[in-house]
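Every protein chain except one is present and positioned as in the full complex.
Per-chain residue numbering starts at 1, and chain names A and B are given in the order in which the chains are listed.
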Amino acid sequence: MAAKRVIVIGGGVAGMQAAVALKKQGVTPMLIERDITLGGKLCRWDRLFPSGTRAGEVVSPLVEAISETGIRTVLCGEVSEIVGDDSRVEVMLTDGSSYEAEAAIIATGFDLFDASLKEEYGYGIYPNVVTSVDLEEMFRSGAVVRADGSEPRSVAILHCVGSRDRQAGCGHCSRVCCITGVKQAIELKQLYPGCNVYNFYMDMRMFGSGYEELYKEAQERYRVNFIRGRISECSGTMDSRVLVKAEDTLAGRPLRLTVDMTVLLVGKQAPASNAKFASELGICVSSDGFFKGADCFDGATLTSRRNIFVAGTATGPKNVGESMNEAVAAAIKAAEYVKGLA
Amino acid sequence: MEKAVADIHKGSSGTVAKKFGFTVKSGRAIDIDAADMSVADEVMARVPSWSLCIGCGGCTATCTAGAFADYNFRRLHLMVRRGEVTGLRGRLSACMLCGKCVLQCPRGVNTRGVIAALMELLPRD
Partner (left out) sequence: MKRYTWDRYQKTIPDDRFYYARSCIRQNFFPGSEAVFLRILRDDLGVDVFDDAKHTSCTGIGYHSDIVPLETIMTVVARQFALMTEAGYENMVSSCITSFGLYTEILTMWEHHPELEEQARANLKAATGRDFVKPKCVVHSSDLIFHFRERIAEKAKVRLVDPVSGRPLKVVDHIGCHYAKIFPTAGIGGSEFPYVLAGMVESWGGETVDYPERRHCCGFGFRNYLVQANRGVPLSNSRQKLESMAPYKPDFIVANCPGCTMFLDKWQYAISEIEGVTYGPDGRGIPVLSYEEMAGLVLGYGPWDLGMQMHQVSVEPLLNKLEIEYDESHKFLGNNGKYISHPAHCGL
């Protein structure tokens, strides 16, 4: 009887969740993470929408479960190549080591859009233009301040930076930025009630449970200003503030506003390595570069290779809950597969 | 922003202007920095549900007056929220206070309350 081993590539929430679920299914998972710690992008996050739960409260139990159940974990493991055939997968790392299993779950997540590519917003040039990730790190450190250390009294939050933008090479919707913008607007208001916050959006895509309610709360309780229109340009002013230009599309007029700080809600992009791994394995990526499941329904975690499974944001932008649930689904499918091997 | 008093000199405009056949245009941009939010703040204090508007236009679609007069309630109250309050009172007078907009609003904005507050607070043209 063949061994029942599954390699999970990627130690973010999806990968950890998949590994833990595999273990519960009675197969032997192994987790490979390129970073020095487990947790992925969430390690840089403070609180999660829509509940305000600390990111650590989601990550820590998973890290503990990995450790308690003795799941073999390789940290600082950068995958260089994935090879194999229909019955065997071999994952090679850049340090020359390699690991073999009967199946693999790819949970390699996403890359953050590099905001400096949208040159018109001056990220990296104007010190008070920051990204949503920078702001999240400020929330974590407890110092949400401008470059000179002062409190912001007005903040513009720009949705869709590196999302729904074909010119920037990312035509897809990153899905979670809208609700992140609402969450961060509320957090700014909680921290500085007198601060004027303006969210510039193209559409408000409140797709998740509790999202619309949070949006309503942002309007009613926190008086966040929502302006439908995309910022076309950010410029630095003499006093290191930021002049933003947009159209208020509901008014049908251009709009100008000077703020103390501008936050760019950066989107999720498919890592460049997706295409490489897909071609090595003979599986597919979608036009947006994320891995393509066998179908949009029951086969969302399956690929055209029967022993390769996909989970989490490796298949497209998702929230944390969706990623974790998809990881369980992938683990069940992978466990069914390896258990069925003769 | 530092006032550059020394470097912008304002004198009386000359007579050559009329010979040009064109003149300086006032900017079309909504300037939030210069906005007068006093009316908006007062309306918001009186009718807190106003904050919930998402600009769907349901109020304007159903508006009895707007069907025949130059009166777009969605746009009118948006301009108040952007601090532009001049020239609105006359338009608002087209409202028949039928109240259909209140019934229509998906966000539960007390639109008639907003109209009542604006009728009181908007400056006379």
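Heads up, the rule we're going with is that a residue touches a chain if its C-beta (ideal position, glycine included) is under 8 Å from a C-beta of that chain, and two chains touch if they have at least 3 such contacts.
Computed from a predicted model, the values in this text were never measured in an experiment.
**Student:** Which candidate, A:Gly26, A:Gly124 or A:Gly299, sits in contact with the chain we can't see?
**Tutor:** Once the missing chain is taken into account, the touching residue is A:Gly124.
**Student:** Of A:Glu64, A:Glu233 or A:Glu280, which residue touches the hidden chain?
**Tutor:** A:Glu233
**Student:** Which residue numbers on chain B touch the omitted chain?
**Tutor:** Interface residues of chain B facing the absent chain: 1-4, 6-14, 16-17, 20-25, 27.
**Student:** Against the chain that's been left off, what residues of chain A make contact? List them.
**Tutor:** Spelled out for chain A, the touching residues are 116, 119-120, 122, 124-125, 233, 235-238, 243.
Just so it is clear, only the chains that are shown with their structure count from here on.
**Student:** Let me have the rounded angstrom distance from the C-alpha centre of chain A over to the C-alpha centre of chain B, please.
**Tutor:** 39
**Student:** Give every residue of chain A touching chain B within the complex, in rising order.
**Tutor:** The contact residues of chain A facing chain B are 198, 204, 216, 219-220, 223, 225-226, 228, 237-239, 245, 248, 250-258.
**Student:** Help me check something: in the complex, which residues belonging to chain B touch chain A?
**Tutor:** Spelled out, the residues of chain B in touch with chain A are 1-2, 28-33, 44, 48-49, 51-52, 54-55, 74-75, 78-79, 81-82, 107.
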